[in-house]
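The complex appears here without one of its protein chains, the remainder shown in place.
Each chain carries a letter (A, B, C and D) given by its place in the written order, and its residues are counted from 1.
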Amino acid sequence: MPNPTKLTVSHAPFLHDGSEISNKQYNIIAATLLAVIAGLLQYGIPALGVLTLSVGSAMAWELLMNLLTRRPVSIGDGNAALIGLLFAMLLPAVVPWWLVVTGTFVAVVIGKQIYGGIGGNPFNPVVVAYAILMISWPMFLDFNAALVDYQFDFTAGFPLVLYKAYGTAGLESFSPGGLLLGQQAGGIGATFGLGLIIGGIYLILRGFIRWEIAVSFLAGIFITALCFNLYNPEVYAGPVFHILTGYALIGAFFLAPEDSSSPVHFTPMLIYGLLGGFLTVLIRNLGAHVDGVIYAILIINLVHPIIDKIRPKAMRRVMHHA
Amino acid sequence: MMKRPFFGIATPKLKYDVIEDVQPEPVSVQPKQRVTLFIEKAYDRADKTLIKKGDAVARGQRLQLFDEDPAAYALSPVSGVISEISPFIGMMEKQMTAVVIDTESDREDDRDTAFKKVSGTPSIEDAARFLGRLPGKPDFTQFTDADRTVKTIAVLGADRDLQAITGQYIIKSGISSVKTGIDILRKITGVQNIVLVVAQHQVQVAGTAAAGVRSVDAHYPSAHPEMIIRHLLAEQAEQGQIAFLTAEAVAGIGAAYNTGELPLEKLITVVKKDGTRQLVTAPVGTHAADILGAVNEQVENGDRLIMGGPMTGDAVYSLEHPVEPDTDAIMVQDKEAIVEGTDTPCTNCGECVRICPANIPVNELVRLLDAGEYEQAAEQAALFSCIECGLCAYVCESRIPIFQFIRLAKHAVKRMRAAEEANA
Amino acid sequence: MREMVKMVIVLTVLSSLSGGLLAALKNNTQDRIDSQVLTFVKGPAIENILEGATNDPVNDRFSLKVEGEEEERNFFVGVYDGTPRAVAFETRASGYGGDMGVMVAFNVETGEIMGVSVTTHNETPGVGATVETNTDFKNQFAGLPADAEPNVKKDGGSINAMSGATITSRAVCKAVSRATDLYQQLQSQIKDQVKTFTG
Amino acid sequence: MAKTIGQEFVKGLWEEIPPFRLVLGLCPTLAVTKSVENGIGMGLATTFVLVCANLLVSILSGIIPSKIRIACFIIIIATFVTVVELMMQAYAYQLFQNLGIFIPLIVVNCIVLGRAEAFASKNRVIPSLADGLGIGVGFTLSLTAISAVRECLGNGTLLGYSVFGPAFEPFSFMVEAPGAFICLGLLLCIMNIIGQK
Partner (left out) sequence: MGDYMVLIISSMLINNITLAQYLGICPFIGTSKKMETATGMAGAVVFVMTLAAIITWCIDTYFLKTLDIEYLRTIAFILVIASLVQFVEMFLKKSIPALYAGLGIFLPLITTNCAVMGVCLINIQEEYKFLEALTASISYALGFGLALILFAGVRERVILGRVPKPLQDTSIGLVTAGMLALAFIGFRGLV
């Protein structure tokens, strides 16, 4: 037959719901916007510098690794940008440039690319990077020291440092409403609680993050903090304080639900979140670290492959097969 | 139409299409020039075939390939002359033989009478011998297999795949033939418990067929035999005790014994590029080009032609591909609408796990398959629990062709195990 | 059987050779090891708290028998301006990562604590381990009377604990308390002995 | 097949360099490489034990009945480890303090027992010596390299001398436990890349 029609041949199924990685990443980036803009308004130009440097260097590292490993260039999927953005959101507004670049190197190269790129990493790259920097240069990540040049019309202390040093006595100047609106020192994109909550709810409704993880993470914080608080209200702060300070909200909505480092089954997701919340408060109240969220997430990342084995049994096939 | 909803908190559900109350009569299509038939047997001893190139065949004639293998046959839907016999490789390296018959319109009335002679006394042997390639492809080996005792026959009047309405139309318009078929099945198989499984809106119509009626819900893949057993017939779920036949096949059996003539017109749902549907009847073996021409559907370079439904069908590379006895739908997809698969790794988002009707840990499975660990996938990640519905690949945000991975892996493992057994 | 005998002989000979070699080596190095331990383990801590002493406190030491203890304890003497004025000795308490040793120096004339310094510890790096360098914390002990029983604020005492390292701080307090007890118990003997070290 | 003495020595420096090629003896590699001084000290101590043990094992291999050979090897190795331990206490006490329990633990270092069992018990004295020396020097070189990287980045110094000047903020993660693991993992990767070429 002369000149037959050339058809596209591929495998079933021939329908797709249209979801794609980049769409999800860009939506998560969009969801951070409220919190990021609030941070920029609060901290001004230096924060913008940190933010752009972080996003830019993260993408540069990704490109470099793509070239080195001779794999398709993947900066278009937005994941590197998201990693850079989330990393910057955790940082104080005033940090040296080399710290940002090292951080994104650790996040993108060691946290993600050496595991084979997106989906391979067993730990959240952003959290790994931040934890490593926190060990190396705690003085640059100390919010009270970093933000000393800023004049705010509210108590400009990092609530958790005050809490660690003076117990509940240091917390009188913080009101839940103020904390929710970002009247606290903290990371560029981690203080404006309301923005993070709105962004998180948007992502949950759109199905880009799992509500099971976010909700159970916050529930874990709430329950544990409540228990401590009831046991000794003089020493241990209440649950609302714990949820609205530090990295609790950004952790619950943006760090813990990261796909590659979290479980996928229903019960494991709940356990994962609850354990994360529990550890967060435990480390804050008893541990050596000021904010427990980073390590709590690392630990739940670590246990996720094992708890994800708690899953319904696969269906037994009953059809007869020749 | 099939996109992810804006609010994606719940697991997406794919709904089966429902036949309209006023459904236009199917368009009748006749093959132009030639038909192609597949015989499920390797064409490996070309000199020993019973049929030869140049043989004249009559409508309804059994075309058996080898003398010692009576199960490898096709039914000629037309009268004509065999113009070509050649090997054909189907999906998963399946070795088949393609037989091309040039139709001769002047021999239209020449009918094969072999079946008519035995149709007075229905028997399972004759049914297997003559009716196994009727439209709907009834599998009579289910009853002759010594390893299993069938206690229930499920007649599937709902459509397995999305967008097709073939099964529903049979129930709507041919319920009396289905009833006759069921009566004959009772007689020839000895199985008394016959259940008619239909879509919810057709329960009343189906009730007239004097059989137990069950309805499947509106969400894909509830009309899949595995899901029907699991949800509707769980009490009889012993391995191998339930046999499945499509309503079209049962109606065909009824019609065949009623008239002594073999019904060879296949009912097909044609889904056009714009998503509209058209029912068509055409002899088994009719080329897709003839059918698409009859419904005025233009196919261009880069479009996709799918034999079967959108979730489980096969994309074919030629418009000359024929309708097979079990091709319920023919679908044309515009090149703009095609979503290509990618080589991106799994991001562990878990959508596949949540949508999988068989509770397979698909995320783990796909990682194992990506690393080539097929045996481990079978042991740890329930590879063989897969019922091949295709939903995992439908929701995959990395656009991994998971469904194809799974089919390949199953094929590889089966072949490996067979080789091991042969060596043992 | 012969093989069995051979096995036993080889093993015995090998073990005895090894034992003999090591015993000889041990005897020859014993003294040097002892002085090395004093110099490197206790030395820095002693020099730290007896800062400004004109003698070498590690060498100017005496030992006393303490009731209920098998081994004798070493006491190090600090000479200031020609007069032996200070004595330092070590006490132990269990910290976060096991036992820690604390060297406590007393002024024999006033009976006040002159300083404390940590000799050995196994505390968490970055947390309890800062006890080595945290002078603010350690300076709180200087000037306390010899009958003091220091305690961290959390336990109702007057010492500010190092942030995040309550257990380590507690252990230091406990060790210092033990030292004050011991000092009071042995005060007269110590004073007698110290006098013998004149410049 | 037979290698010259030189080849026996050189193979420990590249072909079978521990712990990169011979992935053994990871614990001391990670534990003591915070500073170059410790790294070299540990390397030399291990080399001493390796050489002496190889020497004695190859001499005695004719006498030792094969059933109790492992026990004999262990006694020999443990003796030399104790010798190192005592000598170090007497003459290099600070190093002894820094290396801590990893000095007695040379006794369970798989490299030492491995060489005794796999090489020295089957070869003559001179090749065994060369083998022990080669592997030992290779191990020392590896430890020096790893500790150089870790000390430089983690402390900004090399053998105690400042490398990058006062403006450098040390990446102290490298001297902590997680840094040790990650650093060794990445160095191993670099070795693999070099080895492929």
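By definition in this document, a contact is a pair of C-beta atoms (placed from the backbone, for glycine too) under 8 Å apart; a residue touches a chain by one contact, two chains touch by 3 or more.
Just so you know, these numbers come straight off a predicted model, no measurement behind them.
Enquirer: Quick one: which shown chains sit in contact with the chain that's not drawn?
Expert: Taken over the complete structure, the missing chain's partners among displayed chains are A, B, C, D.
Enquirer: Specify the residue from the set D:Thr46, D:Ser61, D:Asn109 or D:Asn155 that touches the hidden chain.
Expert: Residue touching the chain left out of view: D:Asn109.
Enquirer: Residue by residue, what part of chain A touches the chain that was omitted?
Expert: Chain A touches the missing chain through residues 69, 110, 114-117, 119-120, 122-123, 128, 131-132, 135, 279, 282-283, 286-289, 292, 294-296, 298-299, 301-303, 305-306.
Enquirer: Against the chain that's been left off, what residues of chain C make contact? List them.
Expert: 18-19, 22-23, 26, 94, 96-99, 122, 124, 126-127, 164-165, 167
Enquirer: Counting contacts across the full complex, list the positions on chain D that touch the omitted chain.
Expert: Output for chain D: 23-28, 30-31, 70-71, 74-75, 78-79, 81-82, 85-86, 101, 104-105, 107-110, 113, 176-186, 188-190, 192-193, 196.
Here is the rule we go by: only the chains that are shown with their structure count from here on.
Enquirer: What is the distance in Å between the mean C-alpha positions of chain A and chain D?
Expert: Centre separation, chain A to chain D: 41 Å.
Enquirer: What is the distance in Å between the mean C-alpha positions of chain B and chain D?
Expert: Result: the chain centres lie 67 Å from each other.
Enquirer: Mind pulling the residue numbers of chain A that touch at least two other chains?
Expert: Residues 135 of chain A each touch two or more of the other chains.
Enquirer: Scan chain C for residues touching two or more other chains and write them down.
Expert: Within chain C, no residue touches at least two other chains.
Enquirer: Tell me, which parts of chain D touch chain C in their complex?
Expert: 63-65, 67-68, 71-72, 75-76, 78-79, 82-83, 86-87, 89-91, 93-94, 97, 176
Enquirer: Which residues of chain D touch chain A in the complex?
Expert: Residues 169-174, 176, 178-179, 182, 186, 189 of chain D touch chain A in their complex.
Enquirer: Taking the complex as given, what residues does chain A use to touch chain D?
Expert: Of all residues in chain A, those touching chain D are 96, 102, 110, 114, 132-133, 135-137, 140.
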